[in-house]
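So that we are looking at the same thing, I have put the structure below in structure tokens.
All protein chains but one are shown at their positions in the complex.
Take a look at chain A:
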Amino acid sequence: MAQSDEEDDYMNMVFEDAPKGPKHETSLQRAARKRKEGEARARQKTKAEREADEEAAREASLATALPESNKGFKMMAKFGFKQGDTLGQSNDARKEPIRVNVKDDRGGIGLESEKKRKFREQWEEAERLAKRSKEEEGDYLEIRRQEQKEKKAERDLDSAQRTAERLSEKEAEEKDSLESGEKPLKNINVLWRSRARRRVEIKRDKQQRRELNDSIASRLPTLADADDGDDDSKVAQGRDLAPFYTTLENDLDDEDPELAEFEALPVAERLLKLLTFLRDAHQYCLYCGYQYPDAEMEGCPGLTEEDHD
């Protein structure tokens, strides 16, 4: 029954709305078109599509004010109402109906705006990143090359520092064999001070671990010698460690602006400084791997690696 209605419907549409349609349509074409149209009409919209339609229609209507052709408008006009006026006699009467907001979850008050805020932040962050990567656009290979270069520079920096330290120590030993052992960090050349600092840190960690083991052991009842009763010695043990500890800690905890400043420089620059130092102080070229006998450094093509290519 409904089927025949649909047929009617279709016929009607053709005659009314499309009188200028293709006049010479073969029966096959016509049948195909009919089938297609029928299918389109019969296809059930998915839930999501339907909901989107629903909401779109609602929002569209909600955003449209009633037109002046509305019968009610004419009745109101009789009493002097004009488009844009408000009702009543107060000055701050509403112009627009209250918005309709459908709440479709159980989110608490403020969650929505919190979400929006987070979303906005994320979006801004994404935008910023996108912008940066665009700036850096250049191709992928270029970026990779840059990375490789940086890594290489870091490796070079490390070996340069190691060499510089070794050479400096050797020089110091030759000059004055007495002055050896622990030197306060501050007195170490800033160019390789980070290495020394790292060593001290490792040492402290080890120390602490040992200390911890000791104190656990001391607290374990099985290990405690009941007869001995020399609690004092255990305390003393702990105290013995204290001075060393403090120096280490002080050393590590102290602000070291000089080092920080140096570390903040780009790798390439730090490397350059070290290379220069090695040449000036020790007539050493990292890339030749050779300590020249004099300041002329004859045979070395130059300061940087590129010079050695």
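In this text, a contact is a pair of C-beta atoms (placed from the backbone, for glycine too) under 8 Å apart; a residue touches a chain by one contact, two chains touch by 3 or more; residues count from 1.
The working rule: contacts and distances are computed from a predicted model.
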item	value
Protein name, per the UniProt record, of whichever chain is missing from view ("Integrator complex subunit 10", "DNA repair exonuclease rad1", "Acyl carrier protein" or "RNA helicase")	"RNA helicase"
Selected residue (touches chain absent from view) among A:Glu96, A:Glu174, A:Glu255 or A:Glu306	A:Glu96
Residues of chain A (touch criterion as defined above) contacting the omitted chain	2, 5-6, 8-9, 12-13, 16, 41-42, 44-45, 50-51, 53-54, 57-58, 61-62, 64-66, 70-76, 78-81, 85-90, 93-98, 100-104, 106-111, 113-114
